[in-house]
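Missing here is one protein chain; the remaining ones are kept as they sit in the complex.
So, subunit A:
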Amino acid sequence: MKVAQVAHSWLSILRSNMRSHSITRSHFTYYPTSLGTGKKMNMVNAINNAMDLALSDDKSALLFGEDVGFGGVFRCSVNLRDKYGKERVFNSPLCEQGIAGFAIGVANIGATAIAEIQFADYIFPSFDQIINEAAKYRYRSGGLFDCGSLTFRVPCGAVGHGALYHSQSPEAYFAHTPGLRVVVPRGPIKAKGLLLACIRDRNPCIVFEPKTLYRAAVEEVPMEYYTSELGKADILRHGKDVTLVGWGTQVHVLLEVAEQAKMNLNIDCEVIDLVSILPWDTNAIFTSAKKTGRVIIAHEAPLTQGFGSELASQIQEKCFLHLEAPVKRVTGWDTPFPHVFEPFYLPDKHRCLSAIKEIVMY
């Protein structure tokens, strides 16, 4: 399917783009979360720091995947093999179904498995292991066996030039599977907190990490061990007119759009980072929807059967009498993720802003 070399050269392209074009080419402006004081870290550093803490905190913890040993194609596991040994931080053969199955077995014994799938686009060979096995282990055995101590780290999302197989956001496929936890961080502080929470959580978890944020997102990240609550959304901006819901990179698009809507249109948007896709924070979304009466959901993944569909149907069911307009979804189109057409594909700030105008005028 792919070789380390390709991924590696791809990484260097990504890195050079980050350096030279990150401002001109990216479709979002990063909004850091302020949270006390800490060390300035990008998302790669924060994830590395989280795994460092997890490995030192729990002697049974193992970290593995393709090219994880030398530090990973995105450098997330850099130095960890030297620090914890090649028995605990190691390369697997190039086989996603093997990585997932192996992780389940490690977790069956009660040891902690942190498994990396190099790109979310390549998680599908392990779909069977994740859906039929990991998600159902506890249930089907009546609680005799489980694989709760496993966590998958999976780089996902648009990156400017990733085309079909380095850009996908497959969260909705997994959201349809009872037994899994699925989360998406929006930046370094969240990435560290969510990863540590998932590693500790007694259920199989998938952390989809928007890879475009790996280096673009920088925050003051606390150095100590902390966890971010799973299943809980974050209200990042309070407003009374429209609720904007997104996750991952899209949160930053929505924050910028909310600012523009306020400045140019005097529309007050509430911006919510859903954070957890499964189980998701119904309470936060319903409360906000009831308050504003207007909801826009935005995600990079295609429209049809995207996770936005689930949110929209639940919002109309639970907030029907409060809605002033139909719930609007601004998403990727129902096409594969294209290479040169990426600027026209993404649910960018212009499309989101149009949606706000539309929903307010309804």
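What we mean here is this: a residue touches a chain if its C-beta (ideal position, glycine included) is under 8 Å from a C-beta of that chain, and two chains touch if they have at least 3 such contacts; residues count from 1.
By our rule, contacts and distances are computed from a predicted model.
Per the UniProt record, the absent chain's protein name among "Origin recognition complex subunit 4", "2-oxoisovalerate dehydrogenase subunit alpha", "tRNA methyltransferase 10 homolog C" or "Light-independent protochlorophyllide reductase subunit N" is "2-oxoisovalerate dehydrogenase subunit alpha". Touching the missing chain, out of A:Lys40, A:Arg140, A:His238 or A:His350, is residue A:Arg140. Of the candidate positions A:Asp128, A:Glu229 or A:Asp334, contact with the unshown chain belongs to A:Asp128.
From the options A:Ile104, A:Ala217, A:Val327 or A:Leu346, the residue with contact to the unseen chain in the full assembly is A:Ile104.
Against the chain not displayed here, subunit A makes contact via residues 60, 62, 87-88, 90, 92-93, 95, 97-98, 100-111, 113, 125, 128-129, 132-133, 136-146, 148, 178-179, 181, 202-203, 231, 279, 282.
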